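What you see is the complex with one protein chain gone and the rest in place.
We just call them A, B and C in the order they show up, numbering each chain from 1.
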Amino acid sequence: MRNGSKRNGNPQETSVNQALLWEMYRTMMRIRIAEESIAKLLESEEIRCPTHLYTGQEAIATGVCAALTKEDYIFGGHRSHGHYLAKGGDIRALMAELYGKVSGCARGRGGSMHLVAPEVGLLGTVPLVAATIPIAVGAALACKLRGEQRVSVPFFGDGATEEGHFHESLNLAALYCLPVIFICENNLYSSHMHISERRVKGNIYQFAEVHGIHGASLDGNDVIAVYQAAVKAVDRARNGAGPTLLECRTYRWRGHVGPAMDMDVGVKRKDELKDWLPKDPLARTRFQLAKAGRPQTEIDQLEREVMGEVQNAIRFARESFYPPKNDLKDYVFVDAKADN
Amino acid sequence: MRNGSKRNGNPQETSVNQALLWEMYRTMMRIRIAEESIAKLLESEEIRCPTHLYTGQEAIATGVCAALTKEDYIFGGHRSHGHYLAKGGDIRALMAELYGKVSGCARGRGGSMHLVAPEVGLLGTVPLVAATIPIAVGAALACKLRGEQRVSVPFFGDGATEEGHFHESLNLAALYCLPVIFICENNLYSSHMHISERRVKGNIYQFAEVHGIHGASLDGNDVIAVYQAAVKAVDRARNGAGPTLLECRTYRWRGHVGPAMDMDVGVKRKDELKDWLPKDPLARTRFQLAKAGRPQTEIDQLEREVMGEVQNAIRFARESFYPPKNDLKDYVFVDAKADN
Amino acid sequence: MRALTYAQAMREAFAQLLAFDPRVFVIGQGVWSPWYAGASLKELEKEFGRDRIIDSPVSENATTGAAIGAALAGMRPIVFHPRMDFMLLAVDPIVNQAANWSYIFAGQVQVPVVIRASINRGGEQGAQHSQALQALFMHVPGLKVVMPATAYDAKGLLIAAVNDGNPVMYIDDRWLYDEPGEVPEEMYEVPIGSAAVRRMGTDVSIVATSYMAAQAVNASKVLERRGIDAEVIDLRSVSPWDRETVLNSVRKTGCLVVADAAWKTCGVTAELAASVAEEAFDDLKAPIARVCLPDVPAPTSAPLEKAYYPGAEEIVLAAERVLDQKEKRWAIASRSLIRKHITAH
Partner (left out) sequence: MRALTYAQAMREAFAQLLAFDPRVFVIGQGVWSPWYAGASLKELEKEFGRDRIIDSPVSENATTGAAIGAALAGMRPIVFHPRMDFMLLAVDPIVNQAANWSYIFAGQVQVPVVIRASINRGGEQGAQHSQALQALFMHVPGLKVVMPATAYDAKGLLIAAVNDGNPVMYIDDRWLYDEPGEVPEEMYEVPIGSAAVRRMGTDVSIVATSYMAAQAVNASKVLERRGIDAEVIDLRSVSPWDRETVLNSVRKTGCLVVADAAWKTCGVTAELAASVAEEAFDDLKAPIARVCLPDVPAPTSAPLEKAYYPGAEEIVLAAERVLDQKEKRWAIASRSLIRKHITAH
């Protein structure tokens, strides 16, 4: 996430200096190691909630959130560990949530598919496909009505564009010229279904144009490209120039749900995966960093640090308590009178 | 409606001979006189169900249905007297339905907003905006699965394109390459809201392109243009070339609901109407007929004939009975075992 | 005190909320048009601007979702659905999202959204423009559901709903819009979950919602003329509903009629009847009567419509039936007691 508080509409530098690239690499590494560690814990059934891993897509959450501030809102879906971490969510609370512990970010009520970190602007991720798209539009409307410079970002998949409310949302955002940046992570699959089994054309970004808003398709495995496109979109949004739809093309390495690599929910796709592994967003960034002179020892050191952090988080999760049964009926309603 | 049974995929002649133009003129005149008579009956409150008049849009239903056969399916919405009549629905059953009589096309259960004429392929009009769009797609799917040459046509307004399921439906139709022709009657208004208050761009037909199907925008007050575009779309559909979206631009002369001309549901729009009255689709056709040598006496005679027919229908409606109260609970379910 | 109509009282609540709380805004279909909302939103957009009074495209799902999103981001939106029927396109945001968000996230993000939906029926509108679907939302935990029957409650419940901080379904009825009633000028809340006793009585309890509560008051007058002293309770909130007031009344009268102008099966009357039969089992002196719509869609034709909708008359008949049943049982019980007495000797 970008440092500093919200900016005042001055166009942002889109060139990426080494410090930023290093930070983005660290974020991607945190996501990667977290996801791959979770994969093992899923295999051993130590984590049992339905879990959709983000491995392979790290550059998108990372590049987009690097263009945001802590005050900006983001929303996600069923595959949102990456969004949570990139926006600055606490990794220990994430792990504890996966274990169903009371120290989890949702106090053990949500599991992998329901993450929240209001302190850093993540107002929620929920697994009903496309559900948070209109919700994010509404958060953007709130920003606009209050005259804030905040932006609102829903992350969603290619599958979500098949839901009607995605299209309704584009129209509302365009019509009210809202500061919302729609991030479509097109990983070619919706569960077991390849995109060619669900759409005639491979042109999701074009839904922007027909609604009169900015749209672009980009390489979602290139963190710099994602960051630069996001910065431009954020600038437009903060300057009252309205919404943007970014279609980030990518591929998830693991199955739709759970830890499987080659086969899940009934599809084999080894060959495709073979093509995508070399496009590893982390490897690409590592290469750029090395080329820019970052010593290998530092790169290795960062990986070790992150590994330690993730292991710590897992330990924290293991050692935490389950929510007491008596809490079952809590939180159906909030007692909000107080803050009126 | 076109004579003859369904055709076998040979491209249809799109030029319009005088006989066809005359028939289309008659259809438009039937719609016009029916609607204007109904307007009076609404003013006198002899008809009391909510009624959305089609005056001004006659060329669209007429031109499209002239390209269809009796076997083809059509569906409509809240403003569908024109669709019902153009497809060949019985005018007496229409009037009786408006009066809530048991001799009505829906036996007095539907009123103006729920019309049906299965004998001529009108499987239903219902007032939930956009509801019949996916339904028509499903009817087209039925045609395709059975290997028929039938096509399916939903009529809907510009407002309906704001509903998400319109977009979902375009995708399904494109994906399964279905024989469906989406007829959007863009009359610039959804109730009291001008299209510029609801959309940024005036390009509904472009939703076709982004879904990979044929789309076109046309003058909905030109019955020949509508007919020709419909014939092409029908030919494509019958030949397995998939769906088409036609945006027919038009204007309703009367208010959103009821008989008001200048003002209803809170909008004044006298000026706009003044621009549209000279574009009267009937006057235009009358001019063409006269130019082609049709004597004025015949034209006047046709109008008198149609007037008589409408008056007859109103008389029929007046003289019909109300459904008996004891019927209230009938038809919640059909006893369909019989036809298995 | 001033008299306002039900619709005017709603409008006053809207205007005061908008003036008082900058977080409040309105979004929905028809909010700039008298056609959809009657006097209840009249010219609000002129007073508060089209930024805060947003008449939307025909996109029920996304507008409702957007209101929920704005609520998550700290606003106090009121969504308007001019008919409950249209709101069926927004069941996902309401039931899956708004109702669950607080629970899922352990109260860390609240959803202070009010979803106003109008029951708009009769007038030969038919099956898709007539539904009263309160039971669907009453079934769902995480939603509160209020149904004002008077001008006073129309205002007070709207203010309470906006201030509640949770998702509240506010369901009004077009048939009540012109009903006048005394309405204080200041802002006030009617507590969600509290019923109002409209008439005290000892013979039979009539518990009713919304339009039927108004009809129940009329029915009680007819019953009074026939020597029957009915207690009339206007439920006001259906979720949560005021168990205490209802149960106390039934414990007193032993007889209950529940009236709700919606479908019977799994409706509001089902829950009330089931709960009362459980919790006041020994107090009930006769079977509970439920006055509802028949389990049939709404027809259009005027005579069928007339047969379809229940009113005061049906409530009167139901109350008399319940009291007959009570009498009958009383007679049987006395006879058997006498018989036992005789046998005993």
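Throughout what follows, contacts are C-beta pairs under 8 Å (C-beta built on N, C-alpha and C of every residue); 3 or more make two chains touch, one makes a residue touch a chain.
Since this is a predicted model, take the numbers as computed values, not measurements.
When the omitted chain is restored, the residue from A:76, A:89 or A:108 that touches it is A:108. For the chain left out of this panel, the touching residue among B:67, B:86, B:120 or B:143 is B:143. Considering the full assembly, C:142 is the residue among C:28, C:107, C:142 or C:254 that touches the omitted chain. Remark: the omitted chain is touched by one listed residue; of B:21, B:49 or B:106 this is B:106. In the full complex, the hidden chain is touched by subunit C at residues 61, 85, 88-89, 91-92, 95-96, 99-100, 103-104, 126-128, 133, 135-136, 138-142, 239, 263, 265-271, 273-275, 277-279, 281-282, 284, 286-290, 295-297, 299, 329, 337, 340-341, 344-345. Residues of subunit A that touch the chain left out of the display are 48-50, 100-102, 104, 106, 108-111, 113-114, 126-130, 159-160, 162-164, 190-193, 197-199, 256-257, 264-267, 322-323, 325, 327-329, 332. On the side of subunit B, touch with the chain left out of the figure occurs at residues 73, 75, 106-107, 109-110, 114, 116, 118, 123-124, 126, 128, 131-143, 145-146, 152, 164-165, 168-169, 171-172, 175-176, 330-337, 339-340.
Heads up, the rule we're going with is that only the chains that are shown with their structure count from here on.
Taking the mean of C-alpha positions as each chain's centre, the chain lying farthest from the centre of subunit B is A. Centroids built from CA atoms put subunit B at 46 Å from subunit A.
One simple way to say how far apart two chains are is to compare their mean CA positions; for subunit A and subunit C this gives 42 Å. Residue positions 162-164, 198-199 of subunit B are each in touch with at least two other chains.
For subunit C, residues touching at least two other chains, in rising order: 57, 59, 61-62.
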